[in-house]
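The complex is shown incomplete by one protein chain, all other protein chains being positioned as in the whole.
Labels A and B are assigned to the chains in the order they are written; within every chain, residues are numbered from 1.
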Amino acid sequence: MEIKPYTFELLCRIRKTSPLIHNITNFVAMNSSANILLALGASPVMAHSIDEVAEMTAIANALVLNIGTIQEDWMESMLVAAKAANQKGMPVILDPVGAGATSLRTRAVKRIMDETTIAVLRGNASEIFSLAASSIKTKGVDSSLALSAQIVEAAKEMAREKRCIVSISGEKDLITDGTRVLRVANGQPVMTKVTGVGCGLSAVTAAFCAVAREEILFATTAAFALYGLCADLAIQISDKPGSFFVAFIDSLYTVGEKDIDSLLLVSEE
Amino acid sequence: MEIKPYTFELLCRIRKTSPLIHNITNFVAMNSSANILLALGASPVMAHSIDEVAEMTAIANALVLNIGTIQEDWMESMLVAAKAANQKGMPVILDPVGAGATSLRTRAVKRIMDETTIAVLRGNASEIFSLAASSIKTKGVDSSLALSAQIVEAAKEMAREKRCIVSISGEKDLITDGTRVLRVANGQPVMTKVTGVGCGLSAVTAAFCAVAREEILFATTAAFALYGLCADLAIQISDKPGSFFVAFIDSLYTVGEKDIDSLLLVSEE
Partner (left out) sequence: MEIKPYTFELLCRIRKTSPLIHNITNFVAMNSSANILLALGASPVMAHSIDEVAEMTAIANALVLNIGTIQEDWMESMLVAAKAANQKGMPVILDPVGAGATSLRTRAVKRIMDETTIAVLRGNASEIFSLAASSIKTKGVDSSLALSAQIVEAAKEMAREKRCIVSISGEKDLITDGTRVLRVANGQPVMTKVTGVGCGLSAVTAAFCAVAREEILFATTAAFALYGLCADLAIQISDKPGSFFVAFIDSLYTVGEKDIDSLLLVSEE
C-alpha cells in the first residue's frame, strides 16, 4: 500500500461522492465537526433521536458515535444506530471522549463495543488506556508516557480482541489493527488548544472509511495523516488557536496532491 | 415595492430596534444563528423548554422553528411556542431541515404546518419538494433540477394551500406567496460548505419579518437578498469556508446602503 497516492485517492473520492456521515456526537463538537466534514467535501448530518437514527443510518455512508456530553437516551440511540450500521455493513467510528473520567462514559464505550461492531476506535492515549484490559492496565497512564510501549501493547491487544482498528492521537499518532502498527508524524500541538479537533478527526476518519473498500487500517491512517497535514499547512498562517482553526478549515478545503506528496509523514513500526 | 430602499429600511429598523428573535433550533446552528443575528443587529434568544417557550415567545418579536436535531419533546415545545406566536400575531418562520430524509422530520413539519400558522417556510429545494402534495411530487427531485419549473409549481401550490410565503435557497433563490414569484441572484456557492448558513438565513428572515408590517413576501425577499449580498461581499475577502464565514459575519455587521444600491439582485418572474 502506497499511502500517499492512496490518501489522495480517498480524498478525491470524498470530494467527488460527498459521502453522508451520520454523527451522534457531543454538543460541543457538533458545529465544528459539521464544518470540518463540509470543508473536506463530505456531507454531515447530525441526528440523535431514537425515532430517526435507524432511518438516518440507512441513508448514510458511515456512522460516528462520540460519547462527549453523553446521556442515557442518547446512549440507546447510539446502540440502535450502530446495529443498523452493522446490518448494512457500514463503518462505525467510536470516539470515547472522557472514557475513564466517569463510570458513565467508560460503561457507555464498553456497552457499544460489546453489543455492536466498531470499525475504528479513535481517542487519546488516556482514553484508550482506560479501556484496556486490566491485565495491561496498571495504575493509570502518565500522559508523558502516552505513546510508550505500554500503550502500543494495549492498543494492539484491544484491536485483536475487538477486531477493530485502534487509533490514538498524540504527538505521533498510532494506528493499529493488532498486527501492524502505523505512525503519523503530521500535526501540531496547537490542535489541543482548540475544542472539537479530536472529535473532528473521528468524523474525518468516518469519511475516509466511507469511501474505502476493505482497507480500513490504511483509510484510518490516511485520515490521520491528511488531518495532521492540514494542521501543518494552517500553522504557516497562524500558530494562535483562534486564527489557526480558521486556517485549518481553509486547508481541509484546499489541500491537494502536491501537499500530500511533499508533506505526508507516515511510517510503519 | 422598490426592493432596494425597502431592504435598507428594514435593515435600519433591525439595527435601531433590535427585535428579539426566539429560536427553537438545532444544536449545530445555535451558536452560528445567534452570531448571525447579533451581527445583523437583532437580539437572539434560544429557549426550548416547554416550561418557558410560551413566556419567551410572549416577549419576542418573531419565532424561528428549525427541526434539525429534532426530538419528541422539542416538537411539543415548538407547537406550544407557535400557538403562542399565532395568538399575538407574531411571524413564525419554519426551517424544515432534512424534511424527506426521515419520517420523523417530515411528520414534524407537517404537524407544525397543520396545527399552527406559519408566515414563512424556508428550505432548500429537496426539503420543500418532499413536503409538496403528492399530485406534484413524482419520484424525488434531482438537485440539478432544483429550481426547475416543477419546483416553482410545487412552491406556489404550497404557498397558496398553506397561505404562507414559501422560500427556497439555491443558486437563484425563489420566494413566492403563491401568485408572485421573486428571485434573488445574490449569494455564493461556498455558503453550502459552511454549516448553519441556511439555518442562519431562516433566523435573518425572522428578523426582517419582525420589523416589517404586512409585506412578508417582500420582507423575506429583502432578507434573502441582503444575506446573499453579504456573502458577495465576504467572497472578496476569502473564498475558503473558514475565513469566508468570518468575513460573512463581518459583512452582516458593516453592510450599508451603498452596497444594497449597487449589488442587490432581485427580479420578478
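The criterion applied here is as follows: contacts are C-beta pairs under 8 Å (C-beta built on N, C-alpha and C of every residue); 3 or more make two chains touch, one makes a residue touch a chain.
Not measured: the values here are computed from a predicted model.
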Touch with the omitted chain, as defined above, among A:20, A:128, A:204 or A:246: A:246
Residue among B:38, B:185 or B:263 that touches the chain left out of view: B:38
Missing-partner contacts on chain A, residue numbers: 26-29, 31-32, 68-72, 98, 101-105, 192-196, 238, 240-243, 246
Residues in chain B touching the chain absent from view: 27, 30-31, 34-35, 38-39, 44-49, 51-52, 55-56, 59, 245-250, 253-254
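Operating definition for what follows: only the chains that are shown with their structure count from here on.
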Inter-copy rotation, chain A to chain B, in degrees (Cα atoms; steps of 5): 120
Between chain A and chain B, centroid-to-centroid distance (C-alpha), Å: 34
